[in-house]
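All protein chains but one are shown at their positions in the complex.
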């Protein structure tokens, strides 16, 4: 079997900041950052779909990429094998520890659920062998419940319970597959769990359906002994006008309301954060602070475009804050940085797939170094401690403990005419500190 | 005491669709719509701040309005009285049943909390007399916890507990005032409860503080016997980069998490909805469906501008869906349509304040008629019933009841190869039905 | 040849506002509005691509529509014929006077330019016969220079002049075809004339290329005696990060700079306007005021979604202002309202295509009635006359004529201390007048 990426003969090497040719300029997998290696911090993963299953099409144009297995006239299972070979060749050469896939990325859908299942089983067996050979692990599996016309009005939230049933079959089987492959997590992205128009929609009914579905997944996970983490992936819209898993706070509330907190964590995507009107930093900090942080889809959007561009993350300036919060929260447990990234449609050289990933990984590695420095020097934490110090003093403690009522506190404020002078928030100074850390880290 | 609006000598009359001069073309307060009058459905309110306390300034320009009481050299309490006279003259002539105010709109802040309280008490006494004379009622009161420099970093979420204490004193007193005036609700808008930068911010700490504050308000409300509804008002940003009460779903989750559900409802503003990336329709439908609907700040934004323009609501096309959901939910209990609306800065004639309100009220009245027709003819509900019918059948019922596990359901799907044909969502047809209702209602 | 839309047996009738079944509730083609019939005012057109060539796919999902000619295994020319039959059946039954198409919508691309041309010629001959039978006319033709991978980096603006040459061949042939079919206009939409990243882009070089291309089209049009209007279609982005024909003002400046003003007019799309940060109203008013108005792609976006949703236009509130400006400008010359509209992906019934178009046409008809009333009553023009009256007085005339220098005028202002009192812009009052016109028009 011939290589698909002959121009990259072996593993992408660490070449150092001014090294020549294709190689990592910052990411040195074994380099220790604090008490963990870069590899253990970042837990890098490649995605099957954008990198191997997407032809380079967009809503106005056909596929541009050189992906022979996507040709129309090829036998579906042979195509799936060629795709798998290329994927594992790529992941191995890149040196990523993990990959991720949807059921339909890896195996062709059959004429029936049974046939689809058989196809997937065959390909999963083959993947297991590849994983064993290469040492690549599965970060997460997921079922595609959004591309087929049957899911146009949602999967779990479909007005037709038969679609729910079909989705259940797919998820059950993909959860089995993920379990079989030792997946560290299982993801549910509700791409069509939302609405196109509220005129025909009952939001509460659909919320109940979604919660029911998730509860069934939780139970089933226990039944089969899957110990990976279940992850929900917030996105505000696209393809639907509105998606129910809008952002971390919305998902958090939903989980809490349906007694699913503790069972699910969030898989945060950079571009989904910005589409929801938040910074990537915000979504990660929210999840860390509220104990629902799970994993990351590492990419970025274009601030001037209103859709999911899924670009490779390259801005260290934008990556330092979310990586900082992850470190502050203790780092990943079962999650990792999964490259849910699309090459630009003009990036048609096979080596472009390496350039995209290598650049993104270097940017994350650089952000890791900076974030580690900021955390170990307590640059931000020291500032935060000072800023909130009053809440560990008498007044603050009394208020938070609940021992003071509004009337009592108000009386005290009036009696002492409490009116503290504002203090500087120091934002510009802190922004400079961040830049100092970026510029002085190498 | 002379009138401020001499060009509008008496109550704004209902003049019918083609009537001449200033008057309501659709809103006829006593007209029955179903089992309630228009006035009882809409529960219209005027706000003190934009209409009487705002000089017509914006971030790039000085006040343009003719509001003599805002002159620099006038005695603060005399100014407050003149403002109050004008406000009650306006509300009475407009024929709105309600008004709303912040503490600092109605009475000047004093040199101490005690003095501020005394000023407010005096003005509230005077307001009580006006209300008694005119029959105008208080829809809600609220404390301004965002304009003074002490609140630059938040009130309840301030890093300094003394600011929390000061805010507690203001809220306690304003809640007392609202109670004294028979207010139907009390609103908390967290204009500065958010952050400018996450670099110096602990989101979770601040969430805990905010929850503590709200709990204290709940307890105090009970203590004094206030029976109005407590309302939170979602807004995603502005003035702060991020506001914690981002949207209804976020507030809902927050309330649930801190055991405050049932104690608070939401006050939804049209323009806040659109700033959060939602439609006004969405926010209202969410609140109705999840039992947290309280009241409305009736206004609209400009779809091309990224800030809170607070324009008068004039688009029946945009108003019909949220009004429909409110009717579907049973209408307002203690809430109402409160005109949180600003005249454009060039609208400097005194009569413009009438034009703005009258046009907005007519648009709401028209939307009410249309929504009532849609609801009584079950145009949408019939469609929704048909669309979700499967969920009341066997399969749907079994799924929702929890009697089926994922494995069992999946087995069933595989065995029967369940794969339902999609059905049309009928969106264009339904949109036409809405237009039909609008065009055929008069 | 069997019908594709058997459920709509004949022409869609005018049924009046409360008529039953599928029919126009407002649009009555022969009804006179001023001195022209509704049909002559609106000059309605159906597009081939979204309605017959698009399978209902989106970036996350496969096609959902029942369009048998798009099946994979069908002979391309037989498929094109079936599509054409369905299209003309639809247009005829709908009662639209016009249609529009891209070369590749109507005929399959061949293995060479020559073959593609032959395919198109064959289908154009067939279309000519259909047009003759049905009376349907061609509003405009256009060449698809954006879907094929060769155009990934642009057509006229491609870094490779051979792509320019290929595009020239396509446009030449499609312009021939449009001419042969008596097309009233020819459109160039630069879907890929823009950039994905400025890092590899020379904007000025590409602008020069684009201008060269357009000049060649102008010359060729003269050569063949085509007397239709050439139209450019502004869009700010999507599929590219940035499109050069950003909005009307940008296109206007470009045409002027390259001496193409007078040769091209603009084809304005509602959804493109809003994606560019403008209102639809703005773009139309700009084009009318600057003499570059050509035609309309009638659709709307979703104010909460950042991409081109191409929905059917249904909001009379949003349509009245642009339709008003068009009437004020004297109405269409060669242009018309072309339905560049996509059904929602769930609207899979064949009749949904009728519902979408009928609803959109009714909304335009209603807007036409309202706009005509506003114009004939001079509601806005009277107000505008009053507002700008000073510019026809002495001072205004002197200033505009250029007879006063800055120094002279400044001296005069200082000498008389000119400082006029602002007057009300009357925005709320005018908004009410628009609503009055909408509500009182039937």
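Residue numbering begins at 1 within each chain, and the chains themselves are lettered A, B and C in the order written.
The definition used in the following text is that a residue touches a chain if its C-beta (ideal position, glycine included) is under 8 Å from a C-beta of that chain, and two chains touch if they have at least 3 such contacts.
For clarity, every value in this text was computed on a predicted model and none was experimentally measured.
One of C:26, C:131 or C:163 touches the chain omitted from the figure, and that residue is C:163.
Touching the missing chain, out of A:27, A:164, A:264 or A:312, is residue A:312.
Interface note: of C:64, C:209, C:229 or C:441, the residue touching the hidden chain in the full complex is C:209. Touching the omitted chain from subunit B are residues 56, 58-64, 72, 146-149, 151-153, 191-192, 196-197, 237-239, 241-242, 275, 302, 304-308, 344-346, 348. Remark: the residues of subunit A touching the chain excluded from display are 17-18, 25-26, 64, 274, 277-279, 303-304, 312, 314-318, 343-344, 346-349, 352, 355-356, 358-359, 362-363, 366, 422-429, 431-432, 434-436, 438-440, 442. Subunit C meets the missing chain through residues 112-114, 117, 149-150, 152-153, 159-166, 168-169, 171-173, 196-205, 207-209, 212, 215-217, 219-220, 223, 236-237, 242, 246-247, 249-250, 252-254, 256-257, 276-279, 281-282, 285-286, 289-290, 321, 380, 383-384, 387-388, 390-391, 393, 395-396, 399-400, 402, 404-407, 409-410, 412-414, 417-423, 425-427, 430-431, 434.
By definition in this document, only the chains that are shown with their structure count from here on.
In this assembly, the C-alpha centroid of subunit B lies 38 Å from the C-alpha centroid of subunit C. In terms of their C-alpha centroids, the spacing between subunit A and subunit B amounts to 36 Å. Multi-chain contact residues of subunit C (touching two or more other chains): 64, 304, 344, 346, 348.
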